[in-house]
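The structure's right below; bear with me while I get my questions together.
Only a single protein chain was left out; the remaining protein chains are all shown in position.
Per-chain numbering from 1; labels A, B and C assigned in written order.
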C-alpha cells in the first residue's frame, strides 16, 4: 500500500513529501523526477512565476546506491523565492479560493496564512510524488498519458488517434493539446482572457494504459478505485469535476 | 470523526453497517430511516424488485431508551428474498459491471459471487447510514436536498427556483424531477428504452444547505472536502462523474 | 488488509462486527466460531452471567454456499438478556472503569450509557472476529495458543514443555492453566478473593506458531508488528500490560 503526505507553502523554505510503501529495488531516477517538474512549468499563458521556478528535487531518504530499499522515500524541493515572512498580509479574502473558509477554520488574522498552503504551488511536490509512482509503473509496463481536451469553449478533436499518438503530439505542444488547430484558437482566447484579467477553465483527459485488472475493489465503499481516483484528482485545487469513462459525455 | 463500513449481498441474509463516531444524545428516529428507505424504492421505471422490497432497518446497537449513547450505531436490514445459495451461477461476465475484474481479483469461478456484492442493493444500507447522518445534520439545521436534472437527453429547467421550492416539487415527483414538462418527456424516453431493453443515464444535483464554513481542509490532500465528497459519491456503483459547483458546466 | 469494527452493548439487542478484507474461498465454519464463543464462557470463578450466556453467531453477510466470496463478513450475536432500556441509572461512577471519563466525554447524565459499551461483553464479538481470523490462519498452518501463566501471586511452571503440550493441558483446565498444582492454588486464592468481594490480576501467554517472516515492517512506526499487536491486545478492557518475548522478565 502506497501512501503519502505533503507539506510546504508557496513562499516558505520548501516543499516536502514522505512516501511510504515504495517497494525495494527500484532505481530512483532523480533526473526523471526533475524532468517531470520542468514539464509542470511549461505551458502557454502560465504566470510569471513559472519562469523563475527551476524546481529540483532532492531525494533525502529511502535510497542506497541509487536504489530504493523499502523504507519511506522522502522528497524535498527548495523554494527559490523563500520570502513568506516578508510578504504582506492579505486582508481581503479572494472569491473562489480557500481564503475565507481557512481564516475562519484556523482563526487566522490574515488570509496569507491560508493561501500559502492552499496554493497551486503544492502541485510541485505532488508531481514529484507522482513521478516516483510513475517509476514504479514503468516496472510493470504501465504508462500514464494526459492531454488537454478543451480550454474555454474550444474543444480539441482527437477522434481516430490512438493514445500513443495523442501523447506524442501533446507532449511537444505548449498547451499539451493534440489538436494543432484547436491549440491555435486556444492561444487566442487565452491572450484575450489575459487582457481582460480573466482566466479560463478547461478539461484534460488522463489515461493509464496496461493496468492489470483487479485494482481497487467493490467490497467496501472506501476501497473502490473510481472513488479513490476521484478523491485524488479532486484534491488538486483547480479541479472541480471528475469523470470516469464517458461520465460527463453521458451527463 | 464519523466513519462506517457496510456489509451484505443482494440476496444474502441481509445488509449491515457499523457507524462509528455518532455523538451521544441523538434521538434515533427509526421511522425516519425507514421513510428514507421507502423513498429509495420509489421511482418511475425501476425494476420489479423494488416492488417486493419493503426494507425496514433494525438499529441493533448504539442506543438506550431511543437515544444514542456515543457508542457505534449498528444497523441491520434483512433481505426479504434471501436465496443466494440457490441462485444459479453467472458464467458470462456482464459488460459495464465488476463481474470480470472481480472474478479475476478474487479467483472466483462464478460472477454470481461478484455481482451479489457489487450490486445497487448495497445502496439500501448506505441510505440507512445516510439517514443517521441526516439526523445529526438536523440538530445543526443542515438540510440535504437532491433532484434529477437530466435523464438521457432531456434536461430539467429549474432556473429561478430556490432550493426549497425545487425540493418540494421534486419530492412528490415519481422521477424526483422539479420540472413537470421535462418529467413527461423523461417518462417517454424511459418507456422507449425499456422496450429496447436499454437503460438511460442521467444527472442529479445535490445541495447541502446551511453547512458551517471550515469543513474539510486544504492542509492535506486526503482531508480536502471536495475530494472526500467525490470519493463518497463516486463509490455509488452507477455514478461515473462528480462535479462541484459549475465543474461540468465549465467543462 | 484485514480490518474490522464492532458495535454493541452489554444488554442491548446484540453485538455486531463488520470484517473487511477476508479472502474469498474460505470455508465459513460457524460451528468453530460458536465453539470459540463457548470456550470464552468457561473459566473458574467467572461471574454468574457467564452461565446464562449461550452465545451463537450468525454470519449475516460475506458468504455463499458456506464459503466466503471476498466481500465483508458481517457477524451478529443476539444478547439473551436484552434489557438495556429497563436497567437503572448508574449515578456513581465506579473506580477503575471508564465511567467517569465517559460521562464527561460524551456529556452523559448516567454512567449506564458508558458501561454498557465499555464492558467485557464486547469481547464476545471480538472472539467471533478472532475465530474468523483463526480460520484464515488454519489455511496457512498457523496455530494460536494461549494459557494462564499466573493468577495473583501464584505462577504456573511450564518450563520444559513444548507449546503443543502446554496447549493440550491448558485446554482442558478450567483455569486454562498447564500447571495442575499451580491451578489448585489459583482456585484457592480465587475463592478467597470472592469471599472478600475482591478480584485478582493475572498473566497469560499467547503464542502464534508457524507464522511466515515479514509480517509488519520497520519502515513506518504505525506498521510495526510489535506496536500493532500491543494496540490490539491493550484494547481489551482488562489488559494493562503487553510484553513481546522476554519484555517483562527483563524488566
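The criterion applied here is as follows: a contact is a pair of C-beta atoms (placed from the backbone, for glycine too) under 8 Å apart; a residue touches a chain by one contact, two chains touch by 3 or more.
Worth saying up front: this structure is predicted, and the values here are computed from it rather than measured.
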In the complete assembly, which of A:14, A:43, A:214 or A:237 touches the absent chain? A:14
Where the complex has a chain not shown, which of C:5, C:19 or C:166 is the residue touching it? C:5
Subunit A residues touching the omitted chain (full complex): 3, 5-9, 12-20, 23-25, 58, 60-65, 69-74, 76, 84-85, 102, 105-108, 112-114, 116-117
Omitted-chain footprint on subunit C covers residues 5-6, 98, 100-102, 104-105, 114, 117-118, 126, 150, 201-203, 213-214, 217-222, 224, 226-235, 237, 239-248, 250-251
Omitted-chain footprint on subunit B covers residues 1, 20-21, 70-72, 217-220, 223
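Methods note: only the chains that are shown with their structure count from here on.
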Nearest to the mean of all protein Cα atoms is the Cα centre of chain B
Could you grab the centroid distance between subunit A and subunit B? Build each centroid from C-alpha atoms only and quote it in angstrom. 31
How many Å are there between the centre of subunit A and the centre of subunit C, using C-alpha atoms for each centre? 47
The distance between the C-alpha centres of subunit B and subunit C, rounded to whole Å, is 36
Where subunit B touches two or more other chains at once, the residues are 5-6, 102, 105, 114, 117
